[in-house]
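Every protein chain but one is kept in place in this view of the complex.
First chain written, first letter: the chains are A and B, and each begins at residue 1.
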Amino acid sequence: MTDPLITRLKHLIVDTLHLDGVTPDDIDENAPLIGSGLALDSIDALELVVKIEKEFGIKIGSSEESRQALASVASLADFIRVRAKK
Amino acid sequence: MLERFIQAIFTDDAGAESQAETRERLKGSFAPGATRRMTQLGLVVGAALNKLEPTADDTLVYASTFAESRSLESYLDSFPAASPTLFQTSIHPSGAQQALIGRQRSLGEVFSHSGVDQMPAQSLLTAMLAPAGRVLLCGGEEHGDWLVNYYSAQDRTFGYALALTREPGPAPLGRLALLPTEQPGALKQSQWFDLLHQRRALDGPIALGWRLQLSWS
Partner (left out) sequence: MAGPIASETVLLKACDCLTPFGGSVETLTALLSGERALQTQPVLGREGGDLVPLALLPGRALDETAPPSWLAQVRALLAPVNEAGWGTARRPVFVTSSNFGAGSLYAYRRSGDAAHMGYGALVNCVGWLRQQLGWQENVTIFSHACVSAHLGLLQASRVLQAGLADEALVFSFDFLSPFVSGGFNALKILNADFPAPYQARATGSIGLGDGAGYAVLSRTSGDFAIVAQSMYNEMHHFTANQPNGAGFEACLAPLASQAAGRRLWLKGHGTGTLDAGRMESGAFAKVFAGAPLVGWKGSLGHTLGSCGLVELALALAAIRHGRTPGTIGSAAPTFTAEVAIDAFANDRYDGVVCASNAFGGAHAALLLSHA
């Protein structure tokens, strides 16, 4: 069964980063988000962080924490779930 | 007298074209997906610069009066949730870096000019004094939105890139010389671009202390 948070994150990634020609279904939630098939880089990651902080009301403190949170869509979903509870 | 010869020149007068139109027109000049974050200025300058095939031995001289106007406007409007992408792309000399980073083209010296009516002359002087055998002189502007109303952005988009050498070689396209003069002078970026784009000659003062001789083969 599709995780609604993961689906929402995939749409957010495509929209925030203007990924023309990429659909949310094209994104593998367990694949590395940065540096793999989507050709995203650290600036894209930071742009996503700003969007995620605003959308979910959480805070990501440092560039190192950003890298951990955005390892994959799945890890990002887990990160949000943990932070949103606090 | 300081002198260099034009070995290659590419110009693009995008005029009032929108950012999307420029991206669609020039996307073939860049790797697939590379234009996603590029600014309009980065597109027109980068497409011209890429045709010169920069190498690590070249010196790059880049000149833009207003630089990334649309990124600047959008960055300011992104607050309080400041956009890191727009912050990054608004920093001079992003317009030249976008294409070079896209192709991983390292360079020794890069000079990044701004200014108004002395800037073309100053960028030419930088090019003339650079020791490198080949200097890539490039620049441009992109049309802004609300910044235009405060004389803080250009109202048209254009870009140029020239390859300059000390020796004429077998078939130079043109010649540039800077000579001292007592007469005052001024040349704005848009006027400089029009000279290049229209391949017009010039012999006259362009800045305090400098006269330009521009001729075409």
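Assume contacts are C-beta pairs under 8 Å (C-beta built on N, C-alpha and C of every residue); 3 or more make two chains touch, one makes a residue touch a chain.
Predicted model, so just to flag it, every value in this text is computed and none were measured.
> Which of B:26, B:45 or B:207 touches the chain that is not shown?
B:207
> Identify the residue among B:77, B:155 or B:203 that touches the chain left out of the display.
That would be B:77, which touches the missing chain.
> Given the contact definition stated above, which residue among B:67, B:136, B:176 or B:212 touches the chain not shown here?
The one listed residue touching the chain not shown is B:67.
> Would you write out the residues of chain A that touch the absent chain, in ascending order?
Touching the missing chain: residues 41-43, 46, 49-50, 60-66.
> What does the interface between chain B and the hidden chain look like in terms of residue numbers?
56-57, 59-60, 65-67, 72, 75-77, 79-84, 87-89, 91-94, 97, 100-101, 103-116, 118-119, 122, 125-126, 129-132, 147, 150-153, 180, 184, 207-209
Please note the rule applied: only the chains that are shown with their structure count from here on.
> How about chain B: which of its residues touch chain A in the complex?
Those in contact with chain A are residues 33, 36-37, 81-85, 88.
> For the complex, give me every residue of chain A touching chain B.
17-20, 39, 43-44, 46-47, 50, 53-54
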